[in-house]
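Worksheet: the structure to be examined is printed underneath.
Just one protein chain is left out here, and the rest sit where they should.
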Amino acid sequence: MIADAVVLMSVYAILTLALNLSLGMAGLFNLGLAGFFAIGAYGTGLLAIAGWPFPAVLAADLVLGAAAGLLLAFPSLRLRGDYLAIVALGFGQLTETVLNSWDGLTGGANGLDNIPAPGAFAHVSGPVGAAVFALALLAVAVAVTEGLRRSPYGQLLGAVRDDEVLVQALGKSPHTAKVTALMLSGALSALGGAAYAYAISYVDPGLADFQTSVYVFLALLFGGMGSTWGSVVGGAGLVAVMEALQLVNLPTSVTGPAQEAFFALSLILLTLWRPQGVVAPAGAGRRAGAALPATAAEVAEDA
Amino acid sequence: MLELRGVAGGYGGPQVLRGVTLRVAAGEFVALIGPNGAGKSTVLKAVAGVLPRVEGEIALEGRPVQGLSPRALLALGVVYLPQGRNVFPSLTVLEHLELMRDLAPHALSPEAVLERFPALRPLLGRRAGLLSGGQQQLLCLARAALASPRLLLVDEPSLGLAPRVVEDVFAALADLRGRGVSILLVEQNARRALAAADRAYVLELGRTRLEGRGRELLEDPRVAQLYLGAPVSASAP
Partner (left out) sequence: MIALQILVYGLVTGANYALVAVGYTLVYGILKFINFTHGDVAMVGSFLALTAIGAMGLGLPAAVGVAVVGCAILGMAIERVAYRPLRRAGRLTPLLTAIGVSLLLENLVQLVFGAAIRTFSPPPYLAGTVVVAGAYVTGVQIAIFAATAVAVAVLAWLIGRTALGRQIRATADNFDLAVAMGVPTDRAILAVFALGSALAGLAGVLFGMETTVTPTMGISLGISAFAAVVLGGIGSVPGAVVGALVLGVAENVGAWFLGGSWSDGIGVLVLALTLLVRPEGLLGRRDPGAVKL
């Protein structure tokens, strides 16, 4: 029970870190996060079932996630930010459609079952082994995102988010920065998918659901945009609340929608009343009342 | 008609206005001039209800009006023409007039206004975005005239216009004044503004520094000094 919760907490924490990379650090509204997650989970499942060794599966999975990010970047990144949001949402829906419809590869609505655990963790099999494995991948994700955040590249992303024109004036390409941010975010989401598929050993098309993306947005907003530590606490805290809601004794036809409605309402209220987040509040550079920075052009329009 | 006393305010950052005191009598044409960055446009915005932060007293016929929305001010007979291209590009000329007719409580008919702006008549069906700059400015003035305002606030109506068109604009303003409309005009073209106005104020660094009859100020060496940026040890508030 606790070990299962730790797995889910790790997975959501990784996904929140992935969203933090695109939205928190680079200002890209990656609403297709669940699609990347599902792609990573299915990629892991298919390759592991095919007998690939763990390192090869993980490497292929990261490449797959990055490639998906590149695919999404193509039609949307030269356009305004809200276009990326809706194309990304469509990308997530399309992923779910493909997973549901391409029966021969994905098993259709039934999903993939009996995904073998990675060899290195086989000797600590069972729920505890799965939890340790998921935590290990989370540690990797934390190390990578925190390293990126402190690097010159992380600063470039912040500059792209806050003032794209300035970045251009400095001779850097905001477009390249955005494309790579989306690829990295895709790879990290796929890593979350790998953690999920290996630890739970079962995947289904519902992973690509819109609702998963919304949950991660809530976790990131709660944690505070741009903060690695806040993302981890936000993702884990979200799962803790989910688990707590499971304890309420109601039929699943009620708890499912009620939980989603509760989280949806939380997202609305946080955005309206505490847009800077709770765990690690986002600080300077934000206008009052804005969860996300306005572009420099918008600020200029207001003046 | 309009009285400002110790008005301060800005956009949220540092104060742009730091003590503006002026009055416009009923039927009077008053110009507000001053060097770039003095805050002339900001004064109009403060009166028009579009400046985020305003302190001090703004009274219209003795009644305090600070904080009122442009919509409420329109109901009291105040029409504001901001700086720049003040037309809606996809609306036709006629639609601009109809738009104002629907908003202003004592609006004239478009037909009555077209009598006074015959140049607009052949353009009625044209989208305003396709008009020349001069035609657009005439349309703005016609739209303002249609509201039959008691007070007109105009910001740099001659900006970017050919000299002949500038004359048309000032002729239209003079016509409005002749019909009893009080006017507060902000102009970069100080010479032209002082020639047209009954009285004028000179604004420097957010404060009204000089006041006088238009033609007197034209001759006043302190005005030239202000424009050149030298501080004035003037007594006028």
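For clarity, chains are labelled A and B in written order, and residue numbers in each chain start from 1.
The rule we apply is simple: a residue touches a chain if its C-beta (ideal position, glycine included) is under 8 Å from a C-beta of that chain, and two chains touch if they have at least 3 such contacts.
All values derive from a computational prediction rather than experimental measurement.
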Neighbouring shown chains of the undisplayed chain, as defined at the top: A, B
Selected residue (touches chain absent from view) among A:A3, A:I49, A:V98 or A:V279: A:V98
Candidate in contact with the missing chain, chosen from A:G27, A:G45 or A:G107: A:G27
For subunit B, residues in touch with the removed chain: 48, 50, 69-71, 73-75, 80, 82, 86, 88-91, 95, 98-100, 102-104
Where the missing chain touches subunit A, by residue: 27, 29, 31, 74-76, 78-83, 85-87, 89-91, 93-94, 97-98, 100-101, 164-165, 168, 210-211, 213-214, 217-218, 221, 253-254, 256-258, 260-261, 263-268, 271-272, 275, 287, 289-295, 297-298, 302
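The criterion applied here is as follows: only the chains that are shown with their structure count from here on.
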Distance between the centres, which are taken as Cα means, of subunit B and subunit A, whole angstrom: 54
